[in-house]
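Reviewing the structure listed below.
Just one protein chain is left out here, and the rest sit where they should.
Naming follows writing order (A and B), and every chain is counted from residue 1.
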Amino acid sequence: MGLLIAFRDALGLFFATWRWTFRGSLFRQRKVFLRQLHDIGNRSVLFITVTLGVLGVISVFQVLLQVERILPEFSVVGPAFIQTMVREFAPTITGLMIATRVGSGIAAELGSMVVTEQVDALRLCNADPVDYLVAPRFWACVLHTVLLTVYGGVVGVCCGAVVAHEVWEIPWTSFFSLRLVELSDAASGLMKATAYGMAIPIAAAQAGLETTGGSEGVGIATTRAVVNASFAVVVLDFLLSGLSFLLWFQGR
Amino acid sequence: MIRFENVSKRFGTHQVLDDVSLTVPKGRILFIIGTSGAGKSVLVKHLVGLIRPDSGRIFLDDLEVTQLSEKALYPVRKRCAMVFQHSTLFDSMTLAENVALPLLKHRKLDPETADAEALRRLAQVHMEASARRYPADIGDGLRKRVAIARALTLEPEYVIFDEPTTGLDPVAAANVDQLIRSLSADFGVTSIVVSHDLRSIFKVADRVAMLYQGKVLLDGPPSAFRSTTDPVVRQFIEGRPEGPMRFPRARGS
Partner (left out) sequence: MTGAFTALGAMVLGVLELLGGLAILAARIGRAVLAFQLDRRETVRAFYNVGVKSWAIVALTAMFTGAIMVIQAGQFVSKAQATSFVGWAAGFAVLAEIGPVLIGLMFSGRVGANNTAELGTMVVTEQVDALRALAIDPLVYLVVPRFLAMVCMLFLLTALGDVFALLGGGITSHILIDVPFRVFIAQVVEARLLDEYLLGLAKGSVFGASIAVVSCYYGLGVSGGAVGVGRAVNNAVVVAAIGIFFTDLMVGLAWSQLWGS
């Protein structure tokens, strides 16, 4: 029930963000936007490197342990791994990590501004919090989610390739092959990254702006942001995976 | 008896306490006064080991508190209770559960007995009607009364009150004053009260110490305090905005 109400409010915030964007919010708030771009990138690059790198290692390790038992040779492992990375794991795990890192950050920041009445002060100056606070964060997050997905995918594949090469002696050239990756896989991955990039800041900002009561309130808002944003990523992943399956796979 | 010997404490570059020495004889009430940020709360927190001094020693009777480990401090804290400035009731518990907690943990009472005892304690501070409510549901002044009741459940020999009457209405404040007085007169409890409330000082205190810029500026009976010629103390008592008093820098700067 709480999730449904949050969803409704988030939808409202989503449209308000677009409305302010068309009224030139980004141009007017370009300083905030650039700072957000810098902050979000700075905060996430290392985190994405570590988590996606470890993910690449684990996945290749687990898969090869299984494949070893049923297939005579491993030439398909690299291409299939890259394909799954592109359409599923790079966007989704990056999305979950950004929900954790950036989503909770946005909620903590906005929540602190609400309890210290800075948001009210903005309203008193006739400035809309969506225009000033949400829209710049929204677009910075969209841009970064897409870029970091690409980056995270590369990191994950490279770390996986190292395991494959060092432990199972799969040649680099056989592993780094894009022969299974089709345009539809790339489109599916990109679509997911964009959708997560939009959902995360909205879920987080919605939780942050609805903060009530002192330090306890900020804690609750931050928690809610992480849960709602992560859950949004999982649900969107399901919907978009299903959609791309129906669009590009079943037809053939 | 409580004795502070040359206690100094520094946070970063800010010397909060500078060579403070004070003595409170058994069964007496010491008031510590001073401007906000003068280090009063920091000083009293040393007594139960919540803060450790950089140098100096603190005695509770003949026991040197400053030597004790966190574990060894627990028996001391049962004898020496503290009422915090912001009442610090546990949000997740009802008022009765708050008061019953020390009884459950240290007296090993069963829940029903502890609850009955907690209600009796709450009645002493006129809060029995709200026993089943949560701290968030009642006002600051009422919370403070419950915090006092909680601190007294283990029948401590020493009690520290950090601004017990701040934010209370005059009648409630007079009630607390009376309670502090009777703890001393009827049970021989030794108290330290941190306060801004000049009225309480002259009604309740046996001895008054003023902290100013980390040092003890004046230490004597209330009468000496009233008749002092020290310009800083006079400014404080008379509450004049102008005078020789210099205000402490904000913490961390």
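Note that in this section contacts are C-beta pairs under 8 Å (C-beta built on N, C-alpha and C of every residue); 3 or more make two chains touch, one makes a residue touch a chain.
Not measured: the values here are computed from a predicted model.
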{"item": "Contact residue for the chain not shown (choose from A:V45, A:V154, A:A186 or A:I220)", "value": "A:I220"}
{"item": "Given A:T149, A:Q206 or A:S230, the one touching the chain that is not displayed", "value": "A:S230"}
{"item": "Touch list for chain B against the chain that is not drawn", "value": "45, 48-50, 73-78, 81-82, 84, 86, 88-92, 101-102, 104-106, 150-151, 154"}
{"item": "Touch residues of chain A, complete complex, unshown partner", "value": "47, 50-51, 54-55, 57-59, 61-62, 65-66, 80, 84, 87-88, 92, 96-97, 99-101, 104-105, 107-109, 111-112, 115-116, 214-223, 226-227, 230-231, 234-235, 237-238, 241-242, 245-246, 249-250"}
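Everything that follows uses one rule, which is that only the chains that are shown with their structure count from here on.
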{"item": "Cα-centroid distance, chain A relative to chain B, in whole angstrom", "value": "51"}
